[in-house]
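Structure first, then comments.
Note that one protein chain is taken out, while the other chains of the complex remain in position.
We call the chains A, B and C, going by the order they appear; numbering starts again at 1 in every chain.
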């Protein structure tokens, strides 16, 4: 993935998050405090304002700048988590103008480790990790098995959506939904949903191959 | 009217006020603060509790006791006004066991003078006076013209209801409805309504002639 | 009707019990009466202040009983002025020999009931004076009508006349100060929702999702008119303009009260205050002190009022004096 594609990915994310603002907020009203879409939209709007100034920067700087914007505008739980994820992913490609498949695996891994270190959640707690962890594993395994990027993307997204469905069936153990106990069952996790949306956007931009 | 009839009148008033509690409150919600029925009902419930102890008292004592109960339980505007009215009416028949027609005219007059002295309103201000004053005049004139009690009662009630209708057409100048200005037009005054109800009850008991 | 209550008819008694349990260092209740007086009163030789009215305006009036403000507060049924015997009982309980000032809000019921209490006190030779607060500019003032209502501005009278009494002024002086405060304070309010008197069980009026009532009192009664909901800045501008039209505040220092009606978040009151202070700044009116919060409420009504008090040196000093009550404390 080129630097321009990365910028395109980020720009597209700002658009789809805006489109999904109400949807994400609705999901968060059901089991959280009803701000997830508002939070992310505020954050990615700030990221968008930075994009122009990043046109000729390296991938690391781009991601780090986006991370800082997220950290200083989103707030809540998702701000530090997505911020940390972008930050950790950026560190992998510091100074680089191109992201290789190996880089992408490392970035994904580091992002998840960052989220876990910051949020102390694990898979099965009904959080974004229930999407990100299986998605990462599918992505990694696909390449290990020699699949094409298209196929790997497909498998990754498949795992992501499966993870998202899975969040409906479990009790939240982390985040605000946790306080609902049993009542959280049956509801899809908002953060897992935004993670899916972001992954889908990455895949869509890559598929266009611009 | 005998002492027993007077007691009966008061007892019946406590009943009809209870029945009209919601109606009077609804009227007061439209142009006042929505408590007129609640206020009067609280007051006449207190009066009712005194009735037993008044069985062998004179008409003056009966009315004065009722007045004191009203004054110390109703509150609002209607408490002092009805309280004063009962008090002044009672003073006319202090020590008496029977209320003559002449007494009744004097009582009615004194009651109204009491209300005016206390509340400083006059006819046309959209208050209970718009019922009481014309009712009193009709009552007095009927006897001056030699009418029977039945006929006088009929004329008195006719004037009362006409006065009540009239309250719908005017702007309130006294009481809470006053603050509504033009918006008070079209609404029937709650205190005028309770006055009608009370007059009607007096007439009904007298008509039964028990 | 959604309320945390037991029985609609018992709300006032149960509330007063709760107040006394919460603030025994400040207030006690007169046995058999819905009257709160200072725990350590009466204060010998001090003019005493009694206020009151219907309940449902909490923390008014019981919340302001304490050093530097009221000596006694009489609680009527919800939105119904208390009866004369209750007021009289308060007067007797708080009189420290220097007389009692009744602070009455201008409602027919309050006036008549307090007046009757004053007559009773007179018969027992207790010196009683009274003042009538009529700060609501929403209502046209006219000698043919009842005149203006007393609303949130009343709190300034409690504070200032209370300080005057605490300072040792005599009854005439305390009354003079109270009347000066009344002459200098104006208020106006609006609401987004009605409220429900517990015993009535249903809202006092109905408003559509996009409507507000403007120029309303503190008893759940409708206002002078209904309007489409505007922005906070527009609403505030309207209230402040009506007030500023009424007396000349130019070049003067003022105290502000941005008063919540019970169901409005503090956030919204502060957003209003932002606009009030910017309008006053533009006009060269200097804000000396600002109170923001629920001081004179209408049960759970969402809405607010703005009160502006024109100050002079005497009023400033009294406004700044120490107060120590359950609902208002000032070092």
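By our rule, a contact is a pair of C-beta atoms (placed from the backbone, for glycine too) under 8 Å apart; a residue touches a chain by one contact, two chains touch by 3 or more.
Remember, predicted model here, so these are calculated numbers, not experimental data.
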item: Chains still shown that are in contact with the chain withheld from the display; value: A, C
item: Option from A:17, A:47, A:71 or A:107 whose C-beta touches the chain left out; value: A:71
item: Footprint left on chain C by the chain that the document does not show; value: 2-7, 11, 14-19, 21-23, 55-56, 58-59, 63, 192-193, 209, 212, 229, 231-233, 235, 256, 258, 262-274, 277, 287, 290-294, 297, 299-300, 302-304, 322, 324, 326-327, 329-331
item: Hidden partner chain, residues of chain A it touches; value: 25, 29, 31-35, 38-39, 42, 71-81, 118-119, 173-176, 178-181, 183
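Definition applied: only the chains that are shown with their structure count from here on.
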item: Farthest chain (mean CA position) relative to chain C; value: A
item: Separation of chain A from chain B, taking each centre as the mean of its C-alpha atoms, in whole Å; value: 75
item: Interchain centroid distance [CA atoms averaged], chain A/chain C, Å; value: 54
